[in-house]
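Other chains dropped; remaining ones untouched in position.
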Amino acid sequence: MKIQLWREMLDPYDLAVKELITKFEHLKYEHKARGLYCPIEDVTGRVKSVSSILDKLKKKNLELEQMEQELDDLAGIRIICQFVEDIEKVVSIIRSRTDMTVRQEKDYITNEKTSGYRSYHIIVDYQVQTLNGPKTLKVEIQIRTMGMNFWSTIEHSLQYKYKQNIPEHIREKLSNAADAIEVLDREMSEVRNEIMDAQNARQIQSNI
Amino acid sequence: MKIQLWREMLDPYDLAVKELITKFEHLKYEHKARGLYCPIEDVTGRVKSVSSILDKLKKKNLELEQMEQELDDLAGIRIICQFVEDIEKVVSIIRSRTDMTVRQEKDYITNEKTSGYRSYHIIVDYQVQTLNGPKTLKVEIQIRTMGMNFWSTIEHSLQYKYKQNIPEHIREKLSNAADAIEVLDREMSEVRNEIMDAQNARQIQSNI
């Protein structure tokens, strides 16, 4: 496929990512402006790179034409939360929005992947306007704590290096790290109410 | 009204402006990426300031509660075009979008205001998601050439200084300027086809 055609195919996904970042950033701002604790700490997004798309198609034994149908994460949004409890809050906000429709939810927190990967994924349908009229496309929203995010960044790099064959001593380090992060997230949850009160108090103060 | 309440009232308008700028900027990008001439040269937006809102309510003899109902330009988008002919292209793009609904169109180009003001205004209904759920609000989209924009920037400042009483010698200069701009826009229109071809050729070239 020519670079020009890739571009035309991926442009609407790029627009979806930009619109959704704008929307979730505003949600943060709106909480802050009203002195409310915000379950969203950070929002990022990306369109999948052409080389990653080609890798995934090959791995799944798919044709180029099946790309938009079969790949759920051409457009990806990542929402980082301070606490595990914030994740379900974000999920319920997404379910209640009328500008996107939930297609599928994957709870890799309750059902941790064997690799140790933990995150909550929601695939939504989202409509953008293009030069050829409206187009509805899929966007994958990943919701996770800072700890889960740290772990998966590292694991993703190692997966990339070793493909399926991460050496045992490294796998063990990763597993230890995952345990340390679970302890951390649990300790943090236990002081969460205290912290939420504290943060609200600060925001109200700084709005005065 | 307390500053906190103004903020809560105006926040959704702020979000609408941000989303629409993102969308119209992408439209520019999309034309460019495909080597097509884009009728949009520049996009800006703003939420009306509290002091301007108060002035307008007073002038129109309205209560605070009537603000959202009666003022069409709490959220404003301005689209600048290179040529007069581009304006109708932008208008027809807006009419065909499914993420906004045209409420009203005001053609101050065919029907120039007595002040000399020329622009095409479209009031649309646009929906945003807030902490309290979806909200549909009005946005005023102004479409004009660079020349029309230059003139109205100047005139707006003078209106502000002199209220309704701009001195005769200044009114005359403004009128001369408006005439010069019309000549300019007309001359430019006559070479428009040549220029469009030239700009398309450049964009295709730079995409290679």
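Note that the chains are named A and B in the order they appear, and that numbering of residues resets to 1 at the start of each chain.
Basically, a residue touches a chain if its C-beta (ideal position, glycine included) is under 8 Å from a C-beta of that chain, and two chains touch if they have at least 3 such contacts.
All figures in this text were calculated on a predicted structure; none of them were measured in a lab.
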item	value
Copy count for the complete homomeric assembly [2 present here]	4
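Operating definition for what follows: only the chains that are shown with their structure count from here on.
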item	value
List of subunit B residues in touch with subunit A within their complex	4, 7-8, 11, 14-15, 18-19, 22-23, 26-27, 29-31, 33-34, 36, 96-99, 127, 129-131, 133-134, 207
